[in-house]
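Excluded from the complex is one protein chain; the other protein chains are retained at their positions.
To keep things simple, chains are lettered A and B as they appear, and every chain counts its residues starting from 1.
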Amino acid sequence: MLRIVASASRPTRLAVANRRNIASTSARQADITLTVDGKEVTVPQGSALIQACEAAGSPIPRFCYHDRLAIAGNCRWHVPRRGTTLTKTRCVMARSLPFLVSSFFYSSSSAAPAMNGQVVFTNTPLVHEAREGVMEFLLANHPLDCPICDQGGECDLQDQSIRYGSDRTRFHEITGKRAVSNKDLGPIVKTSMNRCIQCTRCVRFANEVAGVEDLGTTGRGNDLQIGMYVEKMMDSELSGNVIDLCPVGALTSKPYAFQARPWELKNTESIDVLDAVGSNIRVDSRGVQVMRIQPRTNDNVNEEWISDKTRYAYDGLRTQRLTTPLVKGPDNRFVAASWPDALSAIADGLKRTGASGNEIKAVAGHLADTESLVVLKDLVNRLGSDNLASDLADKSGDAPPVHGVDIKSNYSFNSSIPGLESADAILLVGTNPRHEAAVLNSRIRKSWLHSELVVGMVGPRADTTYAYEHLGEDAKALQKFLGGKTNGDFAERWAKAERPMIIVGSAIGEHVDGEAVFSMLAQYIQSAGTRLVRDDWNGFNVLQRVASRPAAYEIGFVPSRAAASTTPKFIYLLNADEIDPASIPADAFVVYQGHHGDRGAALADVCLPGAAYTEKGATWVNTEGRSQLGRAAVPPPGAARDDWKIVRALAEVVGVDLPYDDVVSVRDRMWAISPSLVRWDALEETSLPVAKAGLASLAGKKKAATGQKLELPITNFYQTDVVSRASVTMAQCTRAFVTRESEPLAKGAVEMHA
Amino acid sequence: MTSKSVQNGFHIFQFVNAESLQSYRLQADHNDIETTCLHGSWLSDVWKNTATTARSTLSSAFNYAIQALGCTIHCEGLIYGSPSRSLMTLQHRDTPYNNPQIEFKFNPENLTRAKEIISHYPTQYKKAAVIPLLDLGQRQNKGWTSISVMNYVAELLEMPPMRVYEVATFYTMFNREPIGTNFVQVCTTTPCMLRGSTDILNTTLSHLGGIKPGETTKDGKFTVIEVECQGACSNAPMLVVNDDFYEDLTPESTKKILDAFSRGEKPKPGPQSSRQTSENSAGLTALTSKPYGPGEHCSPEFQ
C-alpha cells in the first residue's frame, strides 16, 4: 500500500525558506489532479508522474526509479504515453540505449513531474511497442545467463522482459555483447558487471543512504560502468542493501551465492535482534536451515534497510550450536545428558550450594527474549531472590542501572525513530549510532541531508556518515556545553533549535560517570523548560544497543540494591555471553541457557540448549519501547527448546509453581506486568507528567563527574554477540573492514556454506 | 621465449606457443604462477587462472608485468578499433608510475590560478571548478591526469574523490595514462576522412616509426591517437598537436610539422596551405569590393 504524503518522511522545512521560486514545482501546498488510464487521481504537487500512476493503480515498470532514492531518470523504461502533452525528453546519458527511437513521444515518467489536468495512458499499443523497444535495447548488452544467475526468480529485468519484452532478438553484433570486468566490493556483495543495466540505484544508495561516497560511474556512453575506479571495497555496514536494490543480477549476495532459489524458500516475517533497533526482517528458510535474511519494509523502524550484521550473521546459526543438555562431570568435562537429568542436576546444584534469597542470581544476556525473561524473573523471585543482573561491561549489570527502570522514558528512545526526521539539532553523548544502531544512523543521515539538521558529539570521535561538531571527550565537556560555555556553530544552532534531541548511548550507563551524565542532562532538560520535553516532543533519548535490554528494564529485570551486594552461590545465565568471568565466584553453581557454545557456556556447570531468534516465536522490545513479535522460521536443532519452556520446566523440578503452561498465558502474564509488551507494533509514548517525573528522579542524583573519557562500547561492528561471532561471513567482514587483513577469502565462504 | 624482470623480485616469462596463444609465467618469491591466455584476452580471465593465494601479492606486479610485456590484455570493456586513450581503462590499478603515494601539488603559480578559478563560483558550489582544475593539473603533470592529480583536485574542492574520478573518466580529453611530449590527435571523422585524413594518419604513424594509434614513440616524444571531430571541418584534414590545430594538411606538410616538433621547434599553427584561416581557397566570391564606410549611403546631413 502506498501513500504519498506531502510532509511525511522527508523534512521540508528548509525548502520553504531557501528554495528559489523559479522552479515550477517548488511550492508544494496544493494537490493536483490528473487522469491516468481514464482514472482520476489526486496527488501532492511535485510528485513524479510515476508516483501518480502508482497511486492510480497503474504501476509503471521501472528500473532506475526507487521510492527511497533520488530520481535519476536514466533507464528510459517507465514510459507512459501522455495524451495531451507532447514533451521532448530531457537529455540524459543514453548508455545502453544508444538512440532513443521513442524519446520524442515519450518521456521518462520518473523524471517527469505530474502536472495538473494531465491525461496519461499507460496501456496502449503504442506504449507496449515503446516498452518492447526499450527492453530490446536493455537486453542488447545483457547476458542471457538467467539459469546461472542468482537473481533468477526475483529479477525485475526477467519479470519485465517476460511481461513487456519481445520473444526474439534482432541483435547480431559481431563483436558480441559489452563486457565489463567485475569489481571486488568485499565479502558481501558479489558482482557480475556484465549484467549491469546502469540504473545507478547502487550508486545513489551508497551516496545518499549509506554515506559511503565511493561508488560511482566511470566512463560514458556504452562504456559506462559502475565501480569505485580505485581498487577498494565497499566499506559500509549497510552494503548488503545494494543487493536488494539491484534490479538485475549484477550485484548479488556472496555468502548466498548459488545456495537456493527464491521459490524454494519459506518466508517467515520476523524481527532482528542483533541490535536494539528491532529491524523488521523476513527469514527465508529451506528445510531446517535459514538460507538468508531479507529486510521487510516498515517505515516506523527500518524503512527498507537492514545492516550487514542483521543480514549475514545467519550463518552463525549453523555452527557452534548447543544441541543437547550438557552436564559437567567430575573430570570437568561436559557430558551430554537428557533433559530430565540436566534439570535434576540443576535442582541438585541449587540444593548443594545452599543458595537462598539473593544468593540465587539470574543474568540476562544480549539475546534473551521477553517471554523467557518474564518466566525467569518469576522463577527467581519465587525462590526469594531479587538478584536479576545483566551482562553489561565492567560488572555494571550487577548493580541497579543508573537511570532506574521505574519510568520507561528514562531508558528509551523517546523521540521515536521516525521522530529523528523532524529533529533540527542532535547531541550525541558517548555513542556512535553507526555501530550501535546502523539503520537508525541512516535516518540521521537522511535527515541531515534533507534538512538543516546539525549534530554535535560528546565522546570519542567516530566515523559517522554525517558531519558533526566534536564538543569534547568526557562528562566535563558535556557539562561545559550544557552550561552554555561552548562556542561554535553547533552551540548557536542548539540554542535556537525547536526540536532538539539528545541521544545518550547505552554505554553511558556502564561508565563511571554515568550517573553524573544522566543527572546533568536531566537538570539541563528541566531548566530548559519546554524546549526538550513538551507535549508533542520528547527530545531525551537513550539509545540501547542490545535487543534484550529494553524488555529487561520494562519488566524490572534488575537487581535491588541489597541483591547487588550479595555474593551469589547459584548463577543462572540466560544467553549471558558477554559476562565478565571474574564476576562469578569460584564455588558458585552456574547454569547456562542459550543457543551457542560461547563464553557463557564455558563458565557453566550445566548447559541447557535454547532456541535462537529464528527458531522461536518471541516478543522483542526495541530501543523505542516498541514491542514486536518475532516468529519461528525453523525448528531449533537437536534437543533445544523454546527458552521460556526450559525455565518453566526447571521451575517444576525445583518445586516452584508458575501459573502458566502455554505461550498465550505467558503473554497474559506479560500483559499483567506491562500491557505495552503485548501491544505489538504499537509505540506507546510516555505521558508528559510521567516523563517529567522520570527526569526529576534522574536530576535528583547529585554526583560530580570524574572527567574520565567516555568510551564507545562497540569496536567491531561485525562481531557483537554469539551469533555474529560464530558467523563466517562476519569474520570475513572483520578481516576486510576492521582488521584490514589483505583480501577476504570470499571463495572460502562459499565452500564453508556448501 | 622472452623474459623480463619487473619490479622487486617479480619475473615474468613469456612463451609463444602458437601463433597467438601465449602463456605467461609470473614468478614471485617461491610461487610460480603460470597462466595461459590469448593475446588480447580478459585480464579477469587471466586473474581467474591465477591461484587465489597469490593474487594479492602479485596484484601490482602482475599489472605492471602485462604492461611491460607490451601485450594487449584488455582490462576493461571491449576495445573496438583504435580506442581513445582515456577509454582504455575505466578502473585504476596501482602501477609504479601511477599510484596515490606519488605526491602531486599545484605549483604556486597554478595554485594562484586555481584559487582564481574557484572564486568564479559560489563557495558552496566550488565543485563546479573541477574540470578547469583537472585541466590545470593535467598540464602541470606532463599532459596526463594521474590518480594523484585527481585526488589532489578532490581535496582542494572538498569533493569525494569518486566524484572527480567520474568527471575525469567521462571526458576523453583527460589522459589517464602518461603521454609523450607532443600529443598528436588526428581527426578521422567524416569531413576529414573525405578530405584524406586516412593518409594523414598513416603518414603520421609511419613517420613516427610505425607506431599504432594510442601508442607512444620509443623516444617518448610523440603520442598519436585518433579523435573525433575537432570542429575544424572547413580546414580538413587536420590534426592537433598539444593545444594547436594544424589544418589543410597534406602528407608532406604533416611530415614537416612532425619533424619540427621532434627538433623541439613549434611550427606556425593554423592552415598549412596558402589560404587565410578558412577563406575560400579558390579566391573570394563575395566581399570582393571595398565595404562601405560609416554614413556612406546616408542623407548628407548624417554624413
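Please note the rule applied: a residue touches a chain if its C-beta (ideal position, glycine included) is under 8 Å from a C-beta of that chain, and two chains touch if they have at least 3 such contacts.
As a convention for this text, contacts and distances are computed from a predicted model.
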Would you kindly match the missing chain to its UniProt protein name, picking from "Heat shock 70 kDa protein 8", "NADH dehydrogenase [ubiquinone] iron-sulfur protein 4, mitochondrial", "Proteasome subunit beta" or "Tectonic family member 3"? "NADH dehydrogenase [ubiquinone] iron-sulfur protein 4, mitochondrial"
Contacts of the hidden chain among displayed chains: A, B
Which is it among A:120, A:196, A:274 or A:555 that touches the chain not included here? A:555
Identify the residue among A:126, A:288, A:335 or A:704 that touches the chain left out of the display. A:288
Among A:37, A:136 or A:299, which residue is in touch with the absent chain? A:299
Selected from A:39, A:352, A:679 or A:740 as touching the chain missing from the view: A:679
Which of A:119, A:179 or A:405 touches the chain that is not shown? A:405
For review purposes, identify every residue of chain B that touches the missing chain, sorted by number. 123-125, 127, 159-160, 162-163, 166
For chain A, enumerate the residues touching the unshown chain of the complex. 1-10, 12, 15, 18-20, 23, 25, 28, 43-48, 51, 59, 61-63, 66-68, 70-74, 90, 110-113, 151, 154-156, 159, 200, 203-204, 207-208, 213, 216-217, 243-244, 247, 262, 267, 269, 280, 282, 286-288, 294-300, 304, 378, 381-382, 386, 400, 405-406, 448-449, 452, 466-467, 555-556, 558, 560-562, 617, 629, 631-636, 641-642, 645, 659-660, 662-665, 667-669, 671-675, 678-682
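Heads up, the rule we're going with is that only the chains that are shown with their structure count from here on.
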Chain A-touching residues of chain B, taken from the complex the two chains share: 42-44, 52, 55-56, 59, 75-78, 80, 87, 90-94, 100, 147, 160-163, 165-166, 169-170
Residue numbers of chain A touching chain B in their complex, please. 175-176, 178-183, 213-220, 223, 225, 227-231, 742-743, 745, 747
